[in-house]
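Contents: one structure, followed by commentary.
With one protein chain removed, the remaining protein chains of the complex are shown where they sit.
The letters A and B name the chains in turn, as written, and every chain counts its residues from 1.
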Amino acid sequence: MSQIDSLALWREVNFMDKKVLFVVYQAPVGAIWTNEVYRTAFGMYGEDIEPSVLIMNEASIGLSENTKPESLNLLPIKMVHRFIKKYETEVFGVEEHLEKFNVKNIDEKFGMKALKEEELSDFFHSYDLVIYM
Amino acid sequence: MALVLVKYGSDNSAEKIKLQTAKNSDSIVLIQDGIFWALNDELKNIQGNINVIKEDFLARGYSEEECKFNLLDYSEFVDLIEKEEKFIG
Partner (left out) sequence: MKITIQVMAQPYTYQDLDSAIKIAEKALEKGHEVGIFLFCDSVLAINNLVKPVRQDRNIPKILESMIAEKGLKVDICGICMDYRGVTKDMIIEGANPSGLPELAELIYESDRFISFMA
């Protein structure tokens, strides 16, 4: 069973009503959207919504331990780790983008699952809403 | 299956992925600067039913004849919103 099929089955079994994916593609440090994508996802837990997060393109660098917006006095990304752990939020990355942007030392605390680009079409369509930030 | 909303042109990497991952049964709507995708052969290999917001296309200096795809007014856009349960944008 593919990763996407097992995910869909898990959701069905757990009666998750609305499946929402938040996507960020712009790099952290340069823009706030990485921070916002997590903040928005975490805000969904009050309702019967199971949010997921997809990190794409330049935003992929946000998955690295080496990436530190706080080195420039900007809002750190690592503050999201405890919420990812608390809510068990699913965070996805894209293999080809991690390679393209030479992302090293991926921080395990994201619990990131890497998808291949060819899986993205089915992945997007397995959600009710895919919201790009 | 899904309403796919594209608001930036072909220099936007996210919009490229949005279009490349669209399925045959999707309704794609090119709005605002998304209309630039409708020029030339940009959408040659893209699946889905492609629609262009007419007033955004015309306001950017193009004529209706220059659009190979279905031009929508806002009433028709709302019809599409009613039709498609899923949203990707």
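Quick notes on this one:
Definition applied: a contact is a pair of C-beta atoms (placed from the backbone, for glycine too) under 8 Å apart; a residue touches a chain by one contact, two chains touch by 3 or more.
Treat the numbers as computed from the prediction; the structure is a model and nothing was measured.
Contacts of the undrawn chain with the visible chains, over the full complex, involve A, B. Within the full complex, the residue among B:14, B:38, B:52 or B:71 touching the omitted chain is B:14. As for the chain not pictured, it touches subunit B at residues 3, 5, 7, 14, 31-32, 53, 56, 74-75, 77-78, 81-82, 85, 87, 89. Residues of subunit A that touch the chain left out of view are 17-18, 20, 26, 31-33, 36, 39-40, 42-49, 129, 131-133.
In this section, only the chains that are shown with their structure count from here on.
Each chain gets a centre from the mean of its Cα atoms; for subunit A and subunit B, those two points are 26 Å apart.
Note for the complex: subunit B touches subunit A at residues 1-2, 13-14, 17-18, 20-23, 85-89. On the subunit A side of its complex with subunit B, the touching residues are 23, 25, 56-58, 117, 120-121, 124-125, 127-132.
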